[in-house]
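Missing here is one protein chain; the remaining ones are kept as they sit in the complex.
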Amino acid sequence: MSASDDVLRVAVFGAAGFVGGELLRLLLQHPRVGDVCAVSRSQAGKAWSATHAFARNLDAAPVFVAPDDPAFERADVVFAALGHGESQRSVAALVADDPRLLVDLAADFRIRDPDRYVTAYGAHARPELTADFRYALADVVGADLEGEAKLAAPGCFATATLLGLHPFRGLAMRRPPVSFAVTGSSGSGATPRVGTHHPFRATNFHAYSLEQHRHEAEIGDQLGQWGAAFADCRLLTHSGPFVRGIHATLHFAPAEPVTDPQALLEKAYAGSAFVRVLPEPPELRAVTGTNFAHLHATQQHAGEIVVTVVIDNLVKGAAGQAVQAMNLALGWPETDGLQQLGLAAC
Amino acid sequence: MSASDDVLRVAVFGAAGFVGGELLRLLLQHPRVGDVCAVSRSQAGKAWSATHAFARNLDAAPVFVAPDDPAFERADVVFAALGHGESQRSVAALVADDPRLLVDLAADFRIRDPDRYVTAYGAHARPELTADFRYALADVVGADLEGEAKLAAPGCFATATLLGLHPFRGLAMRRPPVSFAVTGSSGSGATPRVGTHHPFRATNFHAYSLEQHRHEAEIGDQLGQWGAAFADCRLLTHSGPFVRGIHATLHFAPAEPVTDPQALLEKAYAGSAFVRVLPEPPELRAVTGTNFAHLHATQQHAGEIVVTVVIDNLVKGAAGQAVQAMNLALGWPETDGLQQLGLAAC
Amino acid sequence: MSASDDVLRVAVFGAAGFVGGELLRLLLQHPRVGDVCAVSRSQAGKAWSATHAFARNLDAAPVFVAPDDPAFERADVVFAALGHGESQRSVAALVADDPRLLVDLAADFRIRDPDRYVTAYGAHARPELTADFRYALADVVGADLEGEAKLAAPGCFATATLLGLHPFRGLAMRRPPVSFAVTGSSGSGATPRVGTHHPFRATNFHAYSLEQHRHEAEIGDQLGQWGAAFADCRLLTHSGPFVRGIHATLHFAPAEPVTDPQALLEKAYAGSAFVRVLPEPPELRAVTGTNFAHLHATQQHAGEIVVTVVIDNLVKGAAGQAVQAMNLALGWPETDGLQQLGLAAC
Partner (left out) sequence: MSASDDVLRVAVFGAAGFVGGELLRLLLQHPRVGDVCAVSRSQAGKAWSATHAFARNLDAAPVFVAPDDPAFERADVVFAALGHGESQRSVAALVADDPRLLVDLAADFRIRDPDRYVTAYGAHARPELTADFRYALADVVGADLEGEAKLAAPGCFATATLLGLHPFRGLAMRRPPVSFAVTGSSGSGATPRVGTHHPFRATNFHAYSLEQHRHEAEIGDQLGQWGAAFADCRLLTHSGPFVRGIHATLHFAPAEPVTDPQALLEKAYAGSAFVRVLPEPPELRAVTGTNFAHLHATQQHAGEIVVTVVIDNLVKGAAGQAVQAMNLALGWPETDGLQQLGLAAC
């Protein structure tokens, strides 16, 4: 899992999707990555620029390669940005016998409890592999990721919600917290669908999957891993008329009142490279295109806490966090390649 | 309060704002309204079309008049779309001695409990007048509004939340319901501000006023008026990157489990002219520009109910509901002038 | 083509598309239309509301019918909102032997010159039928449409451009006018595509079909029909990040200078029901959802004229103009069912 030279060769599976594209973008601009191999079954042989508009800005005109391309064998690190359920079939060979760092961005290896997984996603083809993976919520786990070889990058809703719950994990709750979360259209992927058809999405807002607990399973599993003083969190997911980002509003009531919830946030994220605690409810626009998370907490009524969280779903909620996890796993500076600040006029 | 002829003369105070403009638009297209007088202190003497783009479509080129214009005296019905706190000063004369129908769209006369009002809005100049007003949540109160002379039109957040709570008002709750509500930029009014500056708003999402309970006061007051089995509702307000609409997601847990929450919605709104109960979570785009409300309820976990509600903030949440209330007060068909269905391709 | 009673029965072919949906919406609200039959091959038997969100607001739950449904036989008037090339096959039977009013909204019967048609669209299956159709640019042809039985409703780009050129049709030009035109995403139809995928469209702007002269053919053919003093107009088409509307900017240089181009607009559209001449360049938002067109003309440099035009692509540029043409053909008031003014707060 170490890079033989001071530049790393990286392969990205599923490079034609949105998360794959963001991985390419970030890795190309990473100071320690020297070679990026984009693997895509559907686009093999075609130019990146046909799929990813940003690639029109490159000097070179790189092309996607097939999974059996020799460039993949040469890679020092592998990112897998495949569909949920696909990773367990496609990347299994990379787990048992392959010492290289693998960062998987699907849901397949995020959930330790097999029952939770099956309830949320159905049967798992290789459940025994899950134990090899470390859940890489980078801003919480931090340097403990160093030396890990198999990482499961968290989902975007789980990242936003868990960052908000982490500072309060030791508190018993009078009832499960509720996370009211909104995602942009890029969360639905690169394939055009009814729900992301511009005439329908541009001015729309709606809830979805209110009874489907996929992301709740991931959050609940992690609360269990943490040994949190509460077992569950309700997640209410919504689609908003913007392209990028997750906004989560958490409402909960600790068994013992908390008088200064901001202080708990500040303590939990003191010295954090990417998590900022703000004096006002955060704005999505401030983190768009970046690996930063902004949080705020307040007491609404006596004993009730409201935490608000914003992240970019594709960076902090996917590709950025995965690169951060790679940095931490390899013992590199956590911020390498991830210091884009966001645009000024938005 | 009756119209001497079969066409009504209507005056709109505060006609240069967004709610005022929507009132003008709806009243101009109302089959029983023959004359619409637009009163605006700031725009008196100027053309409607300088303020309201839709007025460029009119054959005529009407102008705003000042509050002391004789047209106001001749009006059969008065709508007041003034700022909160302004109504109590400006329309007081219309209350005590004036038998004409007055529909006030500010917060001034919505809250019966003086303490709640003062806590939320500060001192009231004429608190004794509030008792003369009927809270006109038109789809709930319905024909009971007939003959009323002074109506307080509900706020947009309160309308969305109360429509969602009404079917469950008889149920004791294990804790106060939480309403996560999102508004479009038109809710902030016609005056440009930082929060509605296009470069900042177009891709943004954020919570606001998390500790400020103005709209909670209105909701709580109404729950009290209803004699609901629960006293309070938490309201968490958010700004979304769309122009029109309110989406509210209500989460609550009745003391006694409810197995079929949709059935309660259907029962409460059977035969309703404007409230539709849908089999899926509603979409904001379906009600934009209309007086309709769409609702859906589901059980998320055993004993926990999620209700989702969409309305157009300026129609059902303001001008449309006010016109509907006028129709009901005058004994006219509830749907007169309010039958626009919304656009097909959005 | 006359309605036997005072309410008309209307059938809409292709009712599941965006133009079809707008026809349904407008016809449902038309005071002289009593029955609307929505024909869709793909959606036959399914509820309108599954396709058209606005239909969730209806009391009833109408369903689409198949083309062989008897309701079609009973219809007094037929609208065809089919794909280009499909009309010439599907509605041919309605032309020769069927005296009913047919309004076709495809390109199939808009272009009188067969060579122009073939160059732009390829071979025509029934070119001999074109002579039966009248090109229904309603705001220009007006009452001359009365008694016509077969109407070809103009395309959206052609409508915007021709409304701008009409007042100047008698002037020789030093070179062909150029129309720089922008359309919203609803112009690409109801089927999700890459170009209307929200993540790609929401912040995008680009030109397309710069060498493809389909709409130029329609415009040029009409200039010929008019006997205009110039034969051609260049059309440069663009996609903008909005849902509805066409904005066209025309730049041209008459052979003889025109000192007051606004006066020519005002003269051409004096007394027009739907065309407004404004003192400033028009704004798209003022006509969204309406059948109105706004125009403005100015002299940029000595001898060069700039005309700007806005319309809603699906109303004035499609369904609204088609209903207006029906009104005119049947000798009804031109504005019946088309008086929606647009929303105030946008």
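First chain written, first letter: the chains are A, B and C, and each begins at residue 1.
Just so it is clear, contacts are C-beta pairs under 8 Å (C-beta built on N, C-alpha and C of every residue); 3 or more make two chains touch, one makes a residue touch a chain.
As the structure is a prediction and not an experimental result, all values here were calculated from the model.
K.L.:
Among A:Val78, A:Leu145 or A:Ala286, which one touches the chain that has been omitted from the display?
P.N.:
Reading the full complex, the residue touching the unseen chain is A:Ala286.
K.L.:
Among B:Gly147, B:Gly170 or B:Pro192, which residue is in touch with the absent chain?
P.N.:
That would be B:Pro192, which touches the missing chain.
K.L.:
Given the contact definition stated above, which residue among C:Gly187, C:Gly245, C:Gly317 or C:Gly337 touches the chain not shown here?
P.N.:
Touching the chain that is not displayed is residue C:Gly245.
K.L.:
If you put the missing chain back, which residues of chain B would it touch?
P.N.:
Contacting residues on chain B, toward the hidden partner: 18, 53, 184-186, 190, 192-194, 196-203, 241-243.
K.L.:
Mind pulling the chain A residues that touch the left-out chain?
P.N.:
Counting only chain A, the missing chain is touched by 18, 21-22, 24-25, 28-29, 52-58, 186, 190, 203, 243-244, 276, 278, 282-283, 285-287, 289-290, 292, 294, 314, 339-346.
K.L.:
Which parts of chain C face the unshown chain closely enough to count as touching?
P.N.:
Interface with the chain not displayed, on the chain C side: 174-175, 178, 180, 182, 199-200, 202-208, 210-211, 234, 236, 238, 240-245, 247, 249, 251, 253, 281-285, 288, 298-301, 304, 306, 308, 310, 345-346.
Note that in this section only the chains that are shown with their structure count from here on.
K.L.:
Going by C-alpha centres, which chain would you call the most central?
P.N.:
Located nearest the centre of all protein C-alpha atoms is chain B.
K.L.:
From the centre of chain B, which chain's CA centre is farthest?
P.N.:
A
K.L.:
Hunt down the residues of chain A that sit against at least two other chains at once, touch-wise.
P.N.:
Touching at least two other chains: 199-200, 202-203, 241-243.
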